[in-house]
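With one protein chain withheld, the remaining protein chains of the complex are depicted in position.
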């Protein structure tokens, strides 16, 4: 197949190299800063901003994760060139396959209007799970870097038993940590026990908070507010893994002198090759479901 | 609290002993064959068959799992006495708490008519998960008993990644087996990989079937029919863990000379104490949700 | 190569089948009760008791583990025929390679006199380690069979951190048990901690003995005498894995009503195929060191 890979960070560079090494033809756009993309041809976008459908000739157009940066621009940190997502989409011929990560509803609608077959690979559950695995490992890396203790003897709390909570507690336990995991549902507590961790109730953490060396939060709701943070051991490291609102009160943590870290977007940062591979696999899954042999 | 525990197998005996050791008052009925029930008083059912509401004086009535044996009889293998579930329910005063396992709709309706507060603990997710953990361990015990190889070197296939599939693959992998798990959803395959097992597609097992020493099926649909069983290594052990219809064709397996075992109801058989503890915990959860301090 | 495999239990039958399946020529002697030995020819011993050097024609003669039964007889439980080891050895031509398990000094000396190149595969460290792995798994099988609890929740003590202690604690911990291991040397305790188990001092077990559901002893010296057994939880299962004198006082255990099991010779009993494979691998190692291509 003939792929155009346009914009994004090192993950997309790795993705482009992987797709090329699978034997596909790969043209890479907006990667001037990356130096080189092995196996792929680095190209300039082929036409001026206004020419509809001018960017043809590819079986599949892969856009970055997330597709947009500020101001409707295509997310292209490895290029000096600025292109809006809208202009780019309009340049792609109708009927083309377009895969991007975190595509807003308005752009999805635009793709519909333009007759593009658009897929948001970030919505795929298999990508979410595989990304959670990398995030879990990245969180452990941060914990290793930011503490003077060994994980293998540490007493740790993981708040939340969703994707990241499940895989993070699995790896912490494997390394020898004493792992407590909190959840709200009794059935989650049964799973926590069945996997060999100590279960706790997220709604009633007060009694156990003082006992931890490291606390990882994965719940995107205020579960660690000031009152609870006051109970935490002053030498405890707090790592926030939940997105946007987050679950920790960072102001309170800082006021209390707690070391706290907001570890966002770990896959791209700590393991771009692995992250690129996951996007590649997910796009192949999408294409296979569309009848391609990827 | 004041518990009546009526009928059931060794799990219920263990349950009665555990509830008693927690400091509750326990009266045990229909356990003559058990010899003794530590901490509990072994009693005879208090009144004749027809007296409605005659069996009073308890905060909670615990019935067995499953509640009924053949012919509408209460499931009471450790007693010679035969009582129908209907007669028993009618003897319990209205307003009482009644907990049983696998209560049919008709009996649930009867409980409603009689004003009994009835709960089916077998429907609780936390019990299902905890039972799956014991089932997984029991399946490994059977595999150890029925093969001359070591699990720690064996190449095993687990078909299905539901509750039992998840916990069984976890424990087999922990013991050192080379574990392949098959599922149908891509997201399940991502989980399988994230936990470190080899993923396979349940719909396309043909290519890998010859390579296993032990196959565990957890899917209650015909996934291992004659054609597939023909591909299995003749010295492979097949263990069926799915309920009723099951997923293996046992006739075909026997015709092909494959050693195959239908391992049903493992919790009560291989770990009655653990199984009793799980029922106890679940009933306490139910009672706590009803406002009791159990 | 051309192997004669003479006597022994199901392990040696498996061994003979494995050696045959590796493409060697295998003649099997004294296995009438085994029914068949796949790939090997079942033969009768070729000559009368007194003919020195009459049993020729093989590159390597494999004797059982242990080589001798009572009264100097070759250990051959799958045959009705009785042959003494001495007679057998005298029948093998001088210069032949002979491999047996647990060969007494006197027979080793006899082999020397007869000019046989004799090797005791039981003395090989790689066999001892691999056997310990099977013993560990067998001990877990017994614990599963003999208790009504789940290993994954059990509180267990392993006394001793030799080969079996190391591999048993590894597998118990992997299954989710709460594992305490006792040793005498501080460095062993450091290893125990480094692998994630709880360390204890074998000389000072008194304080912790009441807390266990299962105790495994691997130390062949009286570490669990009557006084200590009195401290054990009455429902605790005691499994003895040490050879001959053993470390538990079985009389005291029985008097105290403790359930105790002497689990001897596990490899041959619980996993003859795996045990046969280990002997095969070890014999190949010996032959390779002698310049053969096995």
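The chains carry the letters A, B and C, assigned in the order they are written, with residues numbered from 1 in each.
Throughout what follows, a residue touches a chain if its C-beta (ideal position, glycine included) is under 8 Å from a C-beta of that chain, and two chains touch if they have at least 3 such contacts.
Source: prediction; values computed, not measured.
Engineer: From the list A:4, A:175 or A:194, which touches the chain that is not on show?
Structural biologist: Answering carefully, the residue with contact to the hidden chain is A:175.
Engineer: In the whole complex, not just what's shown, which of A:69, A:128, A:151 or A:231 touches the removed chain?
Structural biologist: A:151
Engineer: Hey, which of A:40, A:87, A:134 or A:194 is the one touching the hidden chain?
Structural biologist: Only one of A:40, A:87, A:134 or A:194 touches the chain omitted from view, namely A:134.
Engineer: In the complete complex, the non-displayed chain touches which residues of subunit B?
Structural biologist: 152-153, 176, 193-196
Engineer: What is the set of subunit A residues that contact the non-displayed chain in the whole complex?
Structural biologist: 10, 14, 133-134, 137-138, 140-141, 144-145, 147-153, 171, 174-176, 270-274
Engineer: Extract the touching residues of subunit C with respect to the undisplayed chain.
Structural biologist: Residues in contact with the chain left out: 124-130, 132-133, 167, 170, 185-187, 189-191, 193-195, 285.
Convention: only the chains that are shown with their structure count from here on.
Engineer: Which chain's centre, taken as the mean of its Cα atoms, is farthest from the centre of subunit C?
Structural biologist: A
Engineer: Centre of all protein Cα atoms: which chain's centre is nearest to it?
Structural biologist: Minimum centroid-to-centroid distance belongs to B.
Engineer: Would you kindly tell me how far, in whole Å, the mean C-alpha position of subunit C lies from that of subunit B?
Structural biologist: About 36 Å separates the centre of subunit B from that of subunit C.
Engineer: In whole angstrom, how far does the Cα centroid of subunit A sit from the Cα centroid of subunit C?
Structural biologist: It comes to 51 Å between the two C-alpha centres.
Engineer: Quick one: which residues in subunit A touch 2 or more of the other chains?
Structural biologist: Subunit A, residues with two or more chain partners: 193-195.
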